[in-house]
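The complex appears here minus one protein chain, its other protein chains still in place.
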Amino acid sequence: MQALRKLATLAFVAAALAPVWAFAQQPVKIGFVMFLSGPAASPFGVPAKQSADFVVDELNAGKGPAPYGKAGFGGSKIEMVAIDEAGPTTSVVTEYRNLVQRSNVDLVIGYISSGSCLAIAPVAEELKKLTNFFDCGTPRIFEDASYKYVFRTSPTATMDSVGAALFVKEARKGIKSIAGLNQNYAWGQDSWGDFELSMKTLMPGIEVKTSQMPKLFAGQYNAEISALLGAGADVIHSSFWDGDLEALILQASPRGLMDKSMMVLTTGETAMHKLAAQIPDGTVLGARGPFGPYAPDNAYNRWFSKGYEARFQAPPNYASYQMAQAILGVKAAWEKAMAGNGGKRPTNEQVGAALEHLAFDGPGGHVRMAIGKGHQAIMETAYGMTKRAGGKLTMVNVKRYPAEMVNPPEGAKSADWIKGGFKK
Amino acid sequence: MDQVGPVLVDGVIYSAWLFIAAVGLTLVYGVMKILNVTHGSFYALGAYAGASLTGAWLARGYPPALSYAVLLGGALLVTLVFAPAIERGLLRFMYAKDEVVILLVTYALFLILEDTIKLIWGVNPYFVAEPYALLGSFEVGGLKYPTYNLILVGLALALAAGLAWVLHSTRVGKLLLAVIHDPEMSRALGVNVDRYYLVTFTLACFLAALGGSFTAPTVSVVPGLGVDVIVLSFAVVVIGGLGSLPGAALGAVIVGLVRSVSVHYMPQVELFVIYSVMALVLAFRPRGLFGLAEPRKI
Partner (left out) sequence: MKPDRTPALLGAILAAVVAGGLLLPQWTLFILTLACAQGLVVLGLVLLQRAGLVSFGQALFYCIGAYTAGGLSRAFGTGDLFVQMAAGAAAAALVAFVLGFLLARYRGIFFGLLSLALSMIFYGLIVKSEALGSTDGMNLVKTTLFGVRPDAAWVRYAMAVAAACVALGAAWLTHRYLRTPLGRLSPAIKDNEIRVEYMGASVRYAIHVNYVIAATLAGAGGALAATTVGHIDPEMAYWTTSGEFVFIAILSGTGSVIAPFLGALVFGAIHTVAYDVSPNTWQMSMGLALLAAIVFLPDGLWSLFAKRKTA
């Protein structure tokens, strides 16, 4: 019995650590990393995976809208390897290394958590593997360092707060005070910090009544809502997402918080469809860019949103859009590199060189890899107010802000740029 | 600004929620000397069951007034499906093992149940707002509060009174106290300790599920709902004293008020105020405020 147990344990360890042999060179193997479990799965991870499933299937069948009509990437079928981003950072990094060195993927598209992105970026450089961050928001990636193999085809979170501040300034006259309700972790702290700084720069003399920072996933916000009601600020900013956002709307609505103050929900788009009945008119919703209700009516959006909704019975949210954009951007770079390589399969370095400073179009509109030495994308952003019309939630009063107005210029740090008055 | 009223109301509401969430944990520890990590799972199971069943109930057009009964029923259902099976099928083989090993068994079960929930209900959030909105609202200090919160407070009081009555005034309760003090002796005197363990475990899980179920209308039920509840419940129970029901109540009140005060006046310390209170209490009263002094057998 002992011997059997020993054998079983050793065999198990050996099997687990044995390398997976690489497949035939023909398909393009892409590693996709996003949250498939935990609270971030439902609002971001799963919509992103679904988007990837849809886009990859369409591209493999050659049904992408021009200029994405070639099958797969330049004729080679795309093979998806999807893993879960959940777990402590040590495990995220370990699984990335396994993806690259054991599963031998050609490139990696993924990462929702800013912490993951920060940890993975140097590893991607070390392993010389092209990695495209599709969702994480922290501007620190390309502001604190330069990379050759790391890209991000979505704008940073700075854009969300600056756009929100610009919208707020225009939307209502006589705003004198603001308040914040953000989750007490990097995302919430940064979002509030950027918004507060932007408002103080745009409207000097504005008063900050209170900044509530409950624990992430606290779920119960009665006390915070009471504090905000008591403070009576004109504008309340919140970067809450998913469960917390929905709990907030469910708890705040009946208490009239949104009637007293103008509520700005920078990632509110994800709650739009499910909580349509609960969101009062006049709530400002953000979609982290020109996605979802703010997406332009172009051929890409028609192809993407209709096809996605038909397949998954739910409209795509901004995470879905960001993923689609990430795949299309890399495809464009791949095929451009291939053309420059005499039609042969390009190396990671060649794809990277093609992706640098690239401009391409997707379901969200025009994307320019303009900052971060050509590795970081900028786009315009949009904000609007909710209004229920005939049972459906629509966005009215939509304002769009061009990319240069809401993104820092090349080489500038977000915080400094905001403080300096948004100089181009 | 008249803050005192809202601070108190917020504190009381949060304390009620904490008590409902934590009382099952102290009960299990008191009787079975197990720190039950699956407590959080049952909270989540109750929330999912309550939300999904009530959602289905309302979608079929049945009277919303009965949705509260559905919430109760949902909690009861998941408890009966999972709790006895866990206790009879796994835990009872572990009682002879070390305290920590049993804790790890419950931790392993917690991991398994997290994914079980995902398999049954998927990753999408569930919510049912109707029970929350149905009862209207009341005002304190110029601020509106949904009356539903009073249900939570009422439930907490009912639970506290009910459990106290059972423990001190019924035969079953007194036997349970005997089992708490000395399981071996109780067994020797003919008490069916195994059955008490089963009933206690099931009851504690039901209380957790009830907490989850009645909280569901106020939040969006998402994966990971149970994780934070575990640590919060631990903190409350430790502050009050493991195994003590009045302790759990006092612990809930203390944590609820402290948190309410910190949110209103010092939002920046809110993040670790509960652990600081826990550490402080443990530093001066290692067994918690009402902890029973346990003789250590030599």
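As written, the chains take the letters A and B, and residue 1 is the first residue of each chain.
As a working rule, contacts are C-beta pairs under 8 Å (C-beta built on N, C-alpha and C of every residue); 3 or more make two chains touch, one makes a residue touch a chain.
All values derive from a computational prediction rather than experimental measurement.
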Absent-chain contact - pick from B:V4, B:A65, B:A85 or B:L111: B:L111
Contact with the hidden chain (one of B:L58, B:A133 or B:L242): B:L242
Residue of A:K70, A:R97, A:R400 or A:K413 in touch with the missing chain, whole complex considered: A:R97
Hidden-chain contact residue, picked from the options B:A156, B:L225 or B:M278: B:M278
Contact set of chain A toward the excluded chain (per top definition): 2, 5-6, 9, 12-13, 15-17, 19, 36-37, 82-84, 88-91, 93-95, 97-98, 100-102, 114-115, 118-119, 121-123, 126, 138, 140, 145, 184-187, 189, 193, 216
Contact footprint on chain B, counting only the chain that is left out: 35, 90, 94, 97, 99-101, 104-105, 107-112, 114-116, 118-119, 231, 234-235, 238, 242, 268, 271-272, 275-276, 278-279, 282-283, 286-287, 296, 298
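The definition used in the following text is that only the chains that are shown with their structure count from here on.
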Separation of chain A from chain B, taking each centre as the mean of its C-alpha atoms, in whole Å: 36
Residue ranges of chain B in contact with chain A within the complex: 1, 3, 6-7, 9-11, 13-14, 17, 115, 118, 123-125, 127, 129, 132-133, 137, 141-146, 149, 215, 217-225, 227-228, 259-260, 263-264, 267-268, 270-271
Interfacial residue positions of chain A with respect to chain B in the complex: 36-39, 41-42, 45-46, 184, 210-215, 217-220, 222-224, 226-227, 229-230, 242-243, 245-247, 250-251, 254-256, 274-275, 277-278
